[in-house]
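Not every chain of the complex is shown here; the ones you see sit where they belong.
Chain lettering (A and B) follows the sequence in which the chains are written, and residue indices restart at 1 in each chain.
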Amino acid sequence: MKSKVMIGVMGPGENATPEENELAYDLGAAIAKQGWVVLSGGREFGVMNAALKGASDNNGLTVAVLPGETTKGASSYAQIKIITGMGSARNNINALSSHVLVVLGMAAGTASEVSLALRANKKVILLAQDEISTLFFKKIGTYKVVTVSTIEDTIKLIKDYVSLNQIR
Amino acid sequence: MKSKVMIGVMGPGENATPEENELAYDLGAAIAKQGWVVLSGGREFGVMNAALKGASDNNGLTVAVLPGETTKGASSYAQIKIITGMGSARNNINALSSHVLVVLGMAAGTASEVSLALRANKKVILLAQDEISTLFFKKIGTYKVVTVSTIEDTIKLIKDYVSLNQIR
């Protein structure tokens, strides 16, 4: 087998809206259809769970980078469970391990993942993001941050990035 | 000796402006004069270095939570050096170990520290912060985020917080 393209999907947990969860599910499905791996924070609710479910339902491989010391509270759709035992510090692992991060919705944990990704010079795609968050991350991330409003545009951007950077 | 009150000072590193460094120095000095410990990311430049210097020049105790695996690149004003070897994931330790965080200037690393602190329900004081950053962190942190424009007001806020929460 070959090395996998890893796409991080980040967004709110407990407080995700139904629309955010639905978008995350469809995004996970679309990523899986490209043959890419979906990586998320791996808990059993919110964007991290929905993205893994969308991928898993479409024959995709899913990776959960879990905050706790056991798999308690992990998403049922996590196939590879990385147990970090380091709480929110695991957000840096999410950022570093993703070739590209897609962010939808916003919460404190999400904001830390975007910030850590930008600190590590990662490409970040803000999907259907609110105006204040967009202004803020454009300010601190400049060219590394791109904004899109649809899943189709998200997939197109990732394809270009993967091809340009010869990620295999 | 007694347990110490720990005040985290966060802000840009390499790209800090002269004004930010000066403000950080004065803030570190003012914190030290209260008998509180200054904690920072501990590298040899920017806000993290200036705050430690300000405290150290005023008989304050300083703690550097370093990203590397050695003390290479550490501030000369760091008295207690915590060597984490975990890069930017150490930003979560900065957030968790500070009773209160004071933030001046903004960069990707700084944004991750503020976000992780809010995730952990910490009190965050934004000192002389720009408008977009203020709007963003008020949005994700609500009542946990307070804004001030002077060091005097910063110290007054911390005093109230330390007293109210009986931190010893």
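The rule is short, and it goes like this: a contact is a pair of C-beta atoms (placed from the backbone, for glycine too) under 8 Å apart; a residue touches a chain by one contact, two chains touch by 3 or more.
Model, not experiment: these values are computed from the prediction.
Total copies of the shared sequence across the full complex, per this structure file: 4, with 2 shown.
Assume only the chains that are shown with their structure count from here on.
We define each chain's centre as the mean of its Cα atoms; on that basis chain A and chain B are separated by 29 Å.
On the chain B side of its complex with chain A, the touching residues are 86-93, 106-109, 111-112, 114-116, 118-120, 132-133, 135-136, 139-141.
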